[in-house]
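Quick one: the structure is below, and I'll ask about it shortly.
Excluded from the complex is one protein chain; the other protein chains are retained at their positions.
Entry: chain A
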Amino acid sequence: MTSNPTPIVVENPWERLRAFTDARIGLGRAGISLPTGKLLEFQLAHAQAQDAVHAPLDVEALAQQLQKAFALEHEPLRLHSQVEGRAMYLQRPDVGRRLNDDSRERLQNAETSPSRADLAVVIVDGLSALAVQQNSQPFLKALYQQFEQDNAEWQLAPLAIVEQGRVAIGDEIGALLNADAVLVMIGERPGLSSPDSLGLYMTWAPEPGLKDDRRNCISNVRPAGLNMVEAARRLFLLLKEARELKISGVKLKDRSEDSVLEGDAAASGATKNFLVAD
């Protein structure tokens, strides 16, 4: 008997590159198709991500956690959009952008509010409650450190937490809190490898009805993505520039990395990697 020279599943010898990225590289192949094991791994990840979309935010726990961690005088404001139920949330983003009457009243009567603020921080569940639950405290810690280290005075509005909200709901909240700028921290749509990603959206002069070109976005904020300290640093630079120029969005270019992200490689102007190393 002769041995078959070609195995049924061909492994990719570059599989070890997976040490450098979470991307699903080096999967190998049966013919040109996915091997069974890799196929089922994918199916499991997709099933988990679908489940994550429907998991609710534990507002009670998050509010208490943040109050304790930052020794807040008052518990964060608990707000809700006009959305009723997750199915409606997924199909009616317009409703998710509006506060319900109860929340609006609460903001208008918030005795805890100062007459004005430099920034309102709004935490929104979005499409991943997990992202918000897990990353809010560490990100805010890093952000508050930026404020403390800055020479200028920063007056913060009371912290707000919103259920069943979309990004633009922050505009109404920022306006009601008389804030010059609003920062929305929102759970991004869960990816297969990243169910816990936080998005940051900063808007100068928030008011209902603003469009996306007025916002600056920093994405993929999570322990295995853009880390909290770096995200806070970039956000703070954007915020300072917005305050100086009194604008945000596409007119305000993110220059936070002009001094460079990639450390050694970019410092020399090079982009060397193993593919182009000589």
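One rule holds in what follows: contacts are C-beta pairs under 8 Å (C-beta built on N, C-alpha and C of every residue); 3 or more make two chains touch, one makes a residue touch a chain; residues count from 1.
We adopt the following convention: contacts and distances are computed from a predicted model.
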Can you work out the missing subunit's protein name as recorded in UniProt? Choose among "NADH-quinone oxidoreductase subunit K", "Peptide ABC transporter permease", "Ethanolamine ammonia-lyase large subunit" or "Chitobiase/beta-hexosaminidase-like protein".
"Ethanolamine ammonia-lyase large subunit"
Out of A:Val10, A:Ala61 or A:Leu245, the sole contact with the unshown chain comes from A:Val10
I need the residue numbers on chain A that touch the omitted chain, in ascending order.
6, 10, 12-14, 16-27, 29, 32-34, 38, 42-43, 45-46, 49-50, 52-53, 90-94, 127, 188-194, 197, 211-213, 217-220, 224-227, 230, 234, 249-251, 253-258, 260-263, 265-266, 270-277
